[in-house]
Structures are given as structure tokens and as C-alpha cells.
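A single protein chain has been removed from this complex, and every other one stays in its place.
To keep things simple, chains are lettered A, B, C and D as they appear, and every chain counts its residues starting from 1.
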Amino acid sequence: MSTEVTRGTDDRIDQYPDKHVTEGGRAGEELDGYPPVIAPGHSFASVTDKIASLALRKRTPIGWLFAFFIAGSILQLLVLSIAYLLAVGVGVFGNNQPVGWAVPIISFVWWIGIGHAGTLISAILLLFRQSWRTSINRFAEAMTLFAVACAGLYPLLHTGRPWLAYWMFPYPNTMGMWPQFRSPLIWDVFAVSTYASVSALFWFVGLVPDLATFRDKSRHWIPRTLFGLGALGWRGSARHWHRYETAYLLLAGLSTPLVLSVHTIVSFDFAVSIVPGWHATIFPPYFVAGAVYAGFAMVLTLLIPIRVFYGLEDFITMRHIHNCAKVMLATGLIVFYGYIMEAFFAWYSANIYERAMMWNRMAGSYSFFYWSLILCNGIVPQLLWSKRVRENMFALFTIAMFVNVGMWLERFIILITSLYRDFLPSSWGMYMPTIWDLAMFVGTLGFFVVNILLFIRLLPIISIFEMRTLLPEAKVHPEEEHKVIEDKRQERGDTPASGGLLPATGD
Amino acid sequence: MPQIFHRSTNALSKLSIVVGALLAVGAIFTLLVLDRSNYNTGAFVDVQQPVQFSHKHHNGDIGIDCRYCHTAVEVSSSAGIPPTATCMNCHTQIWADSPYLEPVRESWRTRQPIQWVRVHDLPDFVYFNHSVHVAKGVGCSTCHGNMIQQPLVHQVASLKMEWCLECHRQPELFLRPKDQIYNAEWQPPSNQEEVGLRLKKQYNVMTAEVLTSCSTCHR
Amino acid sequence: MLITNLQARPVVLLLCLVAAGFGAGCRQDMQDQPRYEVYETSPFFADKRASRNLPEGVVPRGYLRDDDHLYLGKIAGGAGGNNTGAAQQGGAVQTSQTAEQNIVGGRLDTNNAVASPGSASTQSDPNNVDTFPFPVTEEVINRGQERYQIFCSMCHGLTGYGDGMVVRRGYKRPTSYHDERLRGERVGHFYDVITNGWGSMPNYAAQITPRDRWAITAYIRTLQLSQGARLEDVPEAERRQIETGNAPVLPGGQGTHENESGARGEGNR
Amino acid sequence: MRHEDSQTPINFAPPFAALSRVQSIALIVGVIGIVAMLALSFLGGVFGLKQFFHAYLTAYIFWVGVTLGCLGWLMLQFVARGAWGVTIRRVLEAGTKTLPLMAILFVPVILGLHALYHWADHDVLFVASGEGKPELLQLKGLYLDAGWFVVRFVMFFVIWGGLAFFINRWSAAQDREPGNPYYGNMLRNISGPGIVFFALTVTFASVDWVMSLDPEWYSTIFGILFVGGWALSAIAFTIITMILLSKYEPFNRFLTPMHFHDLGKLLLALTMLWAYFSVSQLLIIWSGNLPEEIPWYLRRMRGGWGMVSILIVLFHFAVPFLILLSRRTKRDTRLLLIVTVLLFFMRMIDSSWLVMPQEFVNHAAGRPNTYVDFSFVSLLTALAAIAGIGGAWVWFYIYNLKKMPLMPLGDPLLERALTHGSEEHH
Partner (left out) sequence: MEDALKTGIYGVVAEFDNATDITRAARKAKDAGYTKLDAFSPFPIEELSETIVERHTRLPWLVFAGGVIGCIGGYYLQYWTQGVAYPLNIGGRPYNSWVSFIPVTFECTILLASLVAVFGMFLLNGLPKPYHPVFNVPRFDLASRNRFFLLIEAADSKFDRQGTADFLRQQNAREVVDVDY
């Protein structure tokens, strides 16, 4: 058979219209009056074409170019500040005694926190069979990767000699030395690198079938070859799907505790020390909740404009927005609970250092930031109790911005106010970030957005194959299903095996 | 037509993964080997000095004791580099006209020290004390090798930390009686470990725990 | 400052970035810290030495050398008469037992001196002392022997006949310690020669500490005694062994060495 | 499990005969437990009254944990709206109805205040011993005060009781008026803020009742640890109830492996969460190694209690975790029952582990940091006490369970819960 048959074009698609056109997202109908996870009227073809067209279109939207120009310019600030840092040394940061950990670590924790929403959405929501994850998980995973990349920069640069960072891994070096495994900083190295690796794997595995779609839809040979290589020759074989789903599910099961562990370990960076304000056992859950909180805030910050710009209201429906807002509210409450516990136990402990630290937070030199934090993270998000606020895009975006700022302030308060009043009054001091501290932080924002923009331009930002499974026509007619499955089960005499990705996820 | 790749890409793609993995492992292994190579550590590389001074001749042939020149080795962290005056103790009369020794005589005349090239240069963050080592039964040749066979001096060890630790972890494998410290040709006896343990006790050598503690060498 | 430049000139900025990239690969680590180690060079001083001499006239704490006996070996009118010069019983130092027997009042007993020509000395400084500034114990003599073999034996030979390796290679031959004149010298003379040099001999003040010089002096005396010793000086018990040719080897393996050089000394004489 | 005669309507009334049987067994076990507890405390025990009260407190916090865990789950399922929640709703509601019993059972704790709580001892508080400790206790006296303790107890029960009262009331009303969305909305509206209050009150209750046994010690995660632990107790208890009831109508009509799979997942999640909180607390305190914190763990990591700790690590986490990982366990009611009973029992051991080691500390008043004391008898006393209170609790629980249909007939999600498992979507 000749290989010279014209590739399918969008024109040709019209010749073979889908037989079944859906009348309503089946995962959509909800009893509580919330919209469905996918707008009615979509078919396999329309879902595929719509999502693929975001990246496979020829013309780059002007808006994209404009955003890329702005973000790219900010990225230059990062390049400049890194160059200056390497040329001059870590003295360019404002860190000094007694505040030896400051904005670089604050930014690290902030970014790592943002990097939590992706895996959380992908893995935990998959395990709990939340179908609304499907439209946003790919995007959130990408966000995770870029946020972790931004986060990783800080400890690396903060060491002062980033080219020796490999010393932090155990290998038989000429010093005969090994990493100090009792140190939370080494736990961090393992946690963050494991998290980055597993997130990247998870993301890639999810991408493979969609890369195959892209391969099959690209007309130019260069993207076709590149997507083809990325797709690894994926052809949608039933056997492959079977293992694929198992692997995907297992990865989700593994990522769930992983995502909790990462911020837990970040919290250990502080908590296993004996600095008042850091040495608190509540830190792990409170940090994890904070991370999810920040992650969802960032998801909303990015999704709300993208959804409008690319006209994705069919896929990212109000239901998604509502659910993100609800998760934000829940995690925000846990974080607020953490603030209350810190304050209560500082008082209850009757430990003079704890009490002094808490008093210093509330009424000391940085009290403005403390109360701003309470406002941003504790008070403002309480508006989310209202359904009307959750439905108002502008309000949601504003609250998300408040939370973004608040989470940065939270780390600022934890670090600075615990350090700036040392145990001895002779070691008291103040802290001010330098212009380079801020330049680097702003620069990573540019880096992050540039990556996000490239991702939007080049790859499917919504998981196409999983979106297909949400359509009613994805379902095999019941009599067939029952017959096939029951027969098979009787043959093998086993319990029901792992099912379709969405419908019957296990463990 | 969806077929994009040639038949051979199947084999190629799998091969490239295997080769890539092997290359990565190989690269790491090579780096580790290179790190320990003499090329990197400078071991066994003869160092040219402004004067062709031969330890083989002075120490081996004539039998001058190490301490004749390195006078501070027993009392100081540094073994001491002899001043030109020490050379001139003999060379006012012996080889007094030799052109080889002109830099020495010039130094003597002008009172400018000879700029010897350092062979054993530990990093600045390492605190090394010669006196404590010779006092606890570590001979010169344990670290510097047999000087009698070195016309030009070179390192005989990597001077890497793992090399230091080798002895600090098990000093008994290297200790010798005190009267053999300056014996360049000393060889460990067959029952070295037994002797070493006795000497370790006799000389009050610290435990491996103390000797490998960070602040023993890094202060 | 750097920054204003960077902003002003894009080319410089680019170069800086490139340089920073290269700089990242360099070893700007702590191997070589901006401080001076022993014997390091310093471009700051004319002689390029980082280690500086003490300024003129400075006496470091603990280094005040006010004991002339110890540090100079000379006391005005040093002969003093109260000391008839050091002399030893031959072979007395060979075993600790006999050595201690012979130490009286912290000083080698000189009553039994065989040849005590100290008073006959005429050549050296009359201020030279004829006593040791500290008690001479076996330890001191052992120390002296060790230091002698490090610093002196090159020329003076292991037994003091002036036939060391350096001499054999052409250095001017020093006077043998067993020469009449030197046998009669006061100890202060030997100390003085080590400290200040004598004839072709350079001074060893920089290489040998004062106490070691005294120890060497004591050892020279020991050598002088041993080379003039008679069989009767050997204790009864060991004398028989010498006669039968079964002389005990000294502890520490030094005996063989000394015996060899002793034999060499014999030959030269 | 699914019956073929799907035509006959399901009878949602509880299986009275079977439940009454369990009630009488519970009473017998309860009486035996109380007798054993008294015997062990005063005949075989080391510290008599002290041991009695510590064992009683252990049992109390264990059972109040089941009650409150049920309340927490109940509110959570109203907020989360899943089929799993509808299925277990009545079981949870019956659990929350034991609150009045738990309020009465708190009286002995108040009576034994001096035997239990170091800080309640005024002699220790106000007579200086020169060791600096009373000073700390004086600083804490504002909170750790007998009067305030009782006031807070009343507040906790007013809040919990209020939540439980309104939820049960509206739930019953919903049954009567299935079409009326008002009650469903009210249940959801009360549950959101209710969870917030619940978390805060449980935290302070855990501080009052357990943490202050060692007045010097504090750990900020303690409240969450209790929320998680009690949620685990409650879900374990619920699963046991569900499995036992699944033999009888109505549950035998519609419960599928899918329902148990969901509950099994929750059990696994809570087991992991509990382990996570516990490890976090241990790791931070162990690494900090501060003199006011670490003795609490040293007491429990050495000697006999150390062995108990290993048991807890193995059977409260490792073994159930590994077994529950498998999809089969969660769908096989027999296996699931075994694991759940094991976990439920380990919850009892964990409660003992929290309370009982303090008995020895407080006994050696003035030297609260002495540790490594363990008597097997005291552990047994605690378990006997749990059986004793448990008898009363289970009796009252079943009494409440019998009063309502076993499924919330007015819940709009009822249909979905009944067909859950035959139709895979959620």
C-alpha cells in the first residue's frame, strides 16, 4: 500500500462526521446545581481539534507574543542577577547575621509550595475519582515542573558555589565524605529532586498519548517527527492502554504521599532546629496545606486569564473554578488553624523564648507584615464561603492574588521574625532584602511565565485523551459491557480488575 | 499517511536509550577515575626547582638526616624549608664553584631567599601539623615516600582527603617505632598490625573517632 | 559602579555575562584562601617573603635570654675556679645504672677524672664556663647523641675524629675531639663554637636550640671519655663480656651503628 | 452480596433481633470490663486510685474519640457529597448520638482530677520546690486550672452537642420530607463551619485531657493528631459495623465491593495520615532533643512502653498499610474486617500509650522526668477500662441505631448510593 496518502486535514474531517454527538457531559450532571465538567455538545473530534489547535495553529496570537515579550524581558532580569551573583558572590543578598536565611529561602519555599498543586490535582484527585481534575491536571503538572525549577534555583545559588552542587549527592568522592543524612537540608535535596523527577515522569507519561495525537495532526514534517519521537510510537493499542492505566494509577498512588512529603521536608528545614517559631510540630501539615493553598491560588491566577484568552470555557467550566476555590478555602482554613495553634502554644508553653517570639511577630518591628499575612491568608479568603464570590471571576482572581502575596509573607514572617531577635540582645538585628534579592525573585516570575507560555504554545495544555473519556459516547453500551466483563471474570475467576481510567480507579 | 519513521528507527531508538544510559554511567565512572588520577592529583610528577637539589644525593648518598635541613619538623606544624645559610654550611667549600649552585650563591650574596616550588601543598582549609605526626610514630616516608630514591621530589600520594582518612581511620597500619621515623627505607614488618596497635597505645594515638572528626584537620 | 557600566554599555554587559559563565567553571574555592601560609610569597615586601622577621630589638614573650650561662655559655670570669672541668668515667654512660651512680649533685662526677686538662686551656675565651647550666642526665646525653648525629656527624664523624662524609668529600677537616687541646677545653667553648662558628665551621645557632647545644656538648664530652677509656673503667660484670668478645648490644639498635663508626675511627687514626 | 430479587422493595429498618443480641453481649463485656478494671487497679495494680483514673481516662478518650470521629465524618460527608457518605450516614449519626453518654462519663475524670493532673495539685503549684518547675506551672496556671478545665469541658460539649443535635434533627426531618431541599442545604451549611469548630474544639480537648497530663510538655501538632486518630477510630468502627450489618437487610440488598472499596480507601488514607502526623511529631521532637520535650518520648521509647511502641508501628501502621494497599483487601469483606478490627484494637493500644505512661510520671511527683517504668498490669487495666466503657457505649450506640432507618431515605444522593458499584460513575 502506497504511503503517499494525503494527511487528514480539518476539511476532510467534515466528510466523516461523528455519529454520536453528545448532549451533555455525563460527569457533569450534578445535584447541587454546579455546572458540568465539560460543556455539552462536544464529540471526540471536537475535543481533540479544539485542544490541539491551541498549539498546532500556524499563527502565534499577538497576545501570546506580547506576553512572551514581557515575561522574556523579566527573565533577563533573572539572568542578570544570577550573573552578578556569580561574579560578586552571595554577599549581594541581604542575608547577614542574625538573619542568615532570608529572601532566597523564602522564595524557594514559595515556589515549591506553588509546585504542589500540580501533583495534587493529578494524583490525589485521580485517586479520589474527581473527574474535574481532567481539564486542569496537565496544565497544573506543567506549572509544578516550572515552579520546582524556579525553586531549585534558590538553594543552588544560595550555596554560593552552585557548580559544586553535586556534592550534595552520595557518590564515592575523593574526600571520603558522604552527605549528612541527619540534616533536613539533605532530605530536601532528595525530596526536591525526587519530586522533580517523578513529576516530570508523571507529566511525560500523561503526555504520550496526546503527543501521538499531535504527531498525527501535524502537517509539517519537523513537528511531526519531533512529536513522533516524543510519542515513542504510541498507537493506542488496547494492551498498551491496559498497562498504561495501571502504571498511571500506580504513579498517582506513589505521587500522593510524595507530594505531601516534599513540603513536609521543607518544613523540617525549619522545624527540626530549635529556633523559637520554627521548632513546631505542626509545621509539616501546616506547610503542606499552605503549599496546596498557594498552588491552587496560582492555578486560578493563571487559569482565569488563559481560559478567557483561549476560549476554553467549555473545558474549564465554572465547576472547575468552584472546586479550585473550595480547595483553597479548605486549605486556607488549615493554614489559619496553623497560625492559631502557633500563637496558642507559644502562650501555653510558657516558654519565654516562644512567648517573646510570638509577641515580636505581633507587635515587633515586622508586625505590619504579620497582620498583612493574617489579612491576606486568613481573612480575605473567608469570602470564598460565599457562592456568589466563587462565581465572580474578578473577585476570585483578586483573592488568588491576595493568597499569592500572603503565602510569600507567611514565609517571610516565619523566617525573619524568628531570626532577627536572636537569643542574646547583643545579636539582635534587622533585615532588609537588597535590590538583588528582589530582582532574582521577580526574575524567576519571568522564567516561570516564559515556560508556561512556551508550554501553551507547543504542547497540549489539556489532557486530550482523558477529556475524551469524559464524553458520554466513550461508554460502551451496557449490555456489551456487562457481557464482556462478566464472561472474562468468570473465565479467570478473579475479582474485578482495574477499570477505565476515570470510571473505576482503585487504590 | 501516518507512517513517519523508517523501520530502522525501532532498533535505533532502543539502541540510543541503551547507549545513552551506558554513556551516562561511563561518564560518571570516568570522572571518578580522572579525579583520582595522577594527572589530577599531581602525584608522581617531578617538580622542577630553581636549584637542582637532590634528596637522593644528600639524604641517600651522604646520609644527612632529614632534620639537618628541616629543623622544625619535630616542634612545629611546618617541617621548615632550610634558609640559604644551611646550604652554605657545606657549599662554601664543596662545589663552591659549581654553576649548578649559582642560584644558591646568588641568594647568599643578595640575601634574597631562593623561591622553592612547593610540592606538597595541602589546601588552605586543612590544618596539618608535622610535629604531632612524627611524635606519634608516623614516619616521613609514609607520606613523602622514600626520599632516597627521589632526585627531584614528587608527591607519592594523592593528598586527597580520602588518602588522609586511610591512615586516620586505621593508624595501626602505618605506625612505626620512633627511632625509625626518619628512616626513609623503612618497611612495615609482617606483623605490622599487631605492632601498630601496640605503638598506637604506647604513643597515646587518639581513637579513629577523634582522628576522623572534622575539627581534627579543619579548624 | 560595575552596574552603571553594565547598564551603559551592552557590549560590556554581554562580556560580563560570558565572563561570569566562564568564571563559574573556575576554581575560586577555598583551596587558596586570601591569607599567607608559612613560606608563602608576598608581592608586598621587597624580599617577596610573607613571613617577616621581628623588628630590631623585639623580644617575644618567653624569649628573654637573660641567663648568660645557658644562652651564651660565658660568664664574666667564667672559669670561676669552682669547677675543674667536666670529665667522666669512661663508658659510664653505657647503662643507666652506672650513669646514675656517677651523677653526683646533678652533674657528672669529675673526681675520678683521668684526663682533666681543663685548667690547661689557653686558647679559648676565658669567660667560657666549665659547667652545664642544667643537670646532665642520661636523657640529656641521649638527646645530645641524637642531635650530634643529625647536625655534627656530617663533618666531625660519628665518633668525633673529624672524618665525616662531608669532610671526605672535600670539606676542610675539623680538629678531632680527641685532640689534646680539645680534650682540655671547657664545655663553654663547645657551646660557643656551635653558637657562633669557629674557623671553617659555620654557626648552627639557627638550626640547634640552646638546650640542644648543651646536650651536644655533653655528648662530645662523652665521646672524649669513651675514646680515652680503659678496660678498668668498665664495670666488673661487663668487662668480662668485652674480654670474651660478647659485648652487649646497646638498646635501640644504635650500638651496631656506633660500633661500625667506631671501627672506622680506629682505622683513620 | 447483591440479591437477585431486585423487584421487592428494600426494607430499610435495622435488623432489630441481631442488634439486640449484640446489645446484650456488649452489656456483659462492659460489666466484665469494669470488674476487671477495678480488680486490676486495686488488687494487682501498682498505684491503686491513680491507676484506676488513668485507665479510665484512656478508655474515655478512646470512646469519645469514636463518638467525635463519627461527628467529624458526618459533617465531612455532607460537605464532600459522595455516595460513600450516604451509605454510612446513619451509622455515623448513631455514633454522634452517644454524646450525652460521653458527657456523663466525663464526671469521673473531674473527680479524679488530682490523681490525673499534676497541675491540679495546688501544693505542687504554689509551694516552691527550688527546681524551677512550679514557676512554669504558675505561668501556665491561667490555662491549667481546675475551674477553667470544667468550663472548657462544658463548652466543648455544648458545641459538639449542638452540632450533633441539629444534624440529627434535620436528618430526621429530611427523611420525612424527601423532596424538600431545605434540610439538605441546612445540613451542608452547618457542616462547613461545623468542621472548623470541630477541629478547634478537638484540639483544645486533646490539650486539656491528654497533653496536660505532662504539664511541661507541648506539641503543636497534637490537636491534628487527635483529629486524625479519632477519625481513624470512627471509620474503623463504621467499617466494622457496616460489614457486620451487610449480612442483613437492607445492606445485603445493595452493598457491593465498591462500597467497601471506598471505605477501605478512607481507612488506608487515615492510617497513612495518622502515621504521617505521628512521624512528624516524633522526628521534630527527636531532632530538637529539648529537655522539656524529649522526656515524653523517652518514656515511651524505652523499656516496656518501647515494646508497645514497636507494636504500634507494626500493627497500627506497617501491617495494615501493606495489606490495605491491595485492591483485593478493600473489596473482600472478610479480609477487610480482620484488618479493621486489628486497627481498631491498635487504636486502643495507642490510647493507652498516650495516657498510661504518664501514670508513672505523676506518681514520681517532683521528678517528672523519670521514665522507663512499665507494668503489664497497667496496660491490661486500660484495656479492661476500654471494654468497660465500651460496653455502655456500644449498648447506647445500638439503642440509637435501632431508632432510624439504616439509610437516609430523604437524601437526594440515595439513589446513587444504592446503585453505586453497578454503575461506575461517581
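We take it that a contact is a pair of C-beta atoms (placed from the backbone, for glycine too) under 8 Å apart; a residue touches a chain by one contact, two chains touch by 3 or more.
Quick caveat: nothing in here was measured; it's all calculated off a predicted structure.
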Legend entry - Candidate in contact with the missing chain, chosen from A:S73, A:T246, A:S386 or A:S427: A:T246
Inset, instruction - Kindly state which of the options A:L201, A:A356, A:L438 or A:L454 is in contact with the chain not pictured. - result: A:L201
Legend entry - Residue among A:K58, A:R388 or A:H477 touching the omitted chain: A:H477
Inset, instruction - Based on the whole complex, identify which of A:L65, A:L232, A:I352 or A:M430 touches the chain you can't see. - result: A:L232
Legend entry - Contact set of chain A toward the excluded chain (per top definition): 1, 3, 5, 7-8, 16, 18-20, 43-45, 48-49, 170, 176-184, 186-187, 190-191, 194, 197-198, 201-202, 204-205, 209, 212-213, 215-217, 228-229, 232-247, 250-251, 254-255, 257-258, 261, 264-265, 268, 465-466, 468-469, 473-477, 480-481, 483-485, 488, 494, 497-501, 503-504
Legend entry - Touching residues (missing chain, whole complex) on chain B: 1-10, 13-14, 17, 165, 209, 212-214
Inset, instruction - Write the list of chain D residues that the hidden chain touches. - result: 279, 282-283, 286-287, 289
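Following the convention adopted for this analysis, only the chains that are shown with their structure count from here on.
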Legend entry - Intercentroid distance (Cα basis), chain D paired with chain C, Å: 85
Legend entry - Distance from the mean Cα position of chain C to that of chain B, given in whole angstrom: 28
Inset, instruction - Send over the residues of chain C in touch with two or more other chains. - result: none
Inset, instruction - Give every residue of chain A touching chain B within the complex, in rising order. - result: 2-5, 7, 171-177, 215-216, 224-225, 228-229, 232-233
Legend entry - Touching residues on chain D, where the partner in the complex is chain A: 81, 136, 139-140, 143, 192, 196, 199-200, 203, 207, 218-224, 257, 261, 265, 268, 272, 276-277, 280-281, 283-285, 287-288, 290, 292, 325, 327-328, 330-332, 412-413, 424-426
Inset, instruction - Write out the stretch or stretches of chain B touching chain A in their complex. - result: 1-5, 10, 13, 28, 32, 35-36, 158, 160-162, 165
